[in-house]
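Structure below; questions to follow.
For this view, one protein chain was removed and the others were kept in their places.
Here is chain A:
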Amino acid sequence: MSWFEILRFALRGLAANKLRSFLTTLGILIGVGAVILLVAFGEGASQSIQQSIQRLGSNTLTISASFSGGGFGGGGGGGGGQAGGPRTQARQLTLEDARALADREQAPSVRSVSPVVTASSATAVHEGASHTISQLVGTYPSYFEATNKPVTSGAYFVNDDVLAARKVMVIGRTVAEELFGAADPVGRRVSVSGVPFTVVGVLKELGSSGMQDADDVAIVPLPAVQQSLTGFGALGSIIVQATGAGTTESAQAEVTAVLNQRHDITPTGTADYRILNQATLQETVSSTIGVFTALLGAVAAISLLVGGIGITNIMLVTVTERTREIGIRKAIGAPRSAILGQFLLEATVLSLVGGLSGVAIAFVGTRFTIAGIEPVIVPSSIALALGVSVGIGLFFGSYPANRAAKLRPIQALRHE
């Protein structure tokens, strides 16, 4: 008796109850498909977030003012500095801070320092076309390199532009399209809140990441935006680029030392600024997403398990229902192995067909972008989901099949 023959019996057994076989297969299909799809979405989300972090440049530190901590503690009382350590009022970040950080002696691991002020929602107008730029950034030319923003047409502004406070601007793709459409914006004039700027360059398209459109920006020399829009107050942030990926940590230590000195922060006191390290951020985010993906996978795995229980249930019903048939087969000389093989194959075919269609569905499903996330199939999830589904079929199918194969013919024949 060949295996091919037994397979034929198994297929015939399944065909005898098409609807039931189909529904059981569907259970496994959904389980396997869900595992692969959800893991693919988790992976896609993870990759897109990592990419947008990497776009910021991996060896940069972003310093911003922090107003949390006990800075306002001693305001009302008579004598200053009783509790919480000697702590003067929190200071803003200034251009002087930025200059101090650029000191080669004190901060040798720092490659460039870009002071940044940001005006949000500045309205730009060009020949009747109007667009509210979500981020208008005033900074130094080093900003382009530190934050990894190349231009596709035109050029960056240069240090001279900063010194002369020239009204020049580099705009993002969204701004260019909103104001100029298909025309080349380089050399054209744009008026921002009534102040005329000349466009010198257009940034390479970054694509949107999550909620924010990274291309809805305009970058101008620091004094130009201070003069016309924000005033010469505090800086919004300072972006420090380390000399290399390996020196980010030491750059952070140097920056901390310089700023602590300038802001009179004692080693035990609370700093009035924050340093955001891209590398650390990346690690945190990717581990968070890892947990998220694992959770999705776990939810999907449960549905796979439910599908497996469906197979077990169906095999139990099938075997019970066909006990008489098993008796007949044994009476005409079917060996135990043939009976066992037939039912095991039935279970395996169900789970394998379900599993493979689940993979196919998942492949189709991952061609769609949902909520801005492009799913990325993780090959190991396919192997795992298929393996588990076939394993479930074999494992749970073997119990009822074995029970049936062991019956004496007359016991099986008398079964009602």
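Operating definition for what follows: a residue touches a chain if its C-beta (ideal position, glycine included) is under 8 Å from a C-beta of that chain, and two chains touch if they have at least 3 such contacts; residues count from 1.
As a working rule, contacts and distances are computed from a predicted model.
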In UniProt, out of "Cytochrome c oxidase subunit 2", "Putative ABC transport system ATP-binding protein", "Lipid-transfer protein" or "Cysteine desulfurase", the chain dropped from the view is recorded as "Putative ABC transport system ATP-binding protein"
Cross-chain touch to the chain not pictured, restricted to A:A334, A:A347 or A:V388, is A:A334
Where chain A meets the left-out chain, the residues are 1-2, 5, 12, 16, 324-325, 327-336, 338, 408-410, 413
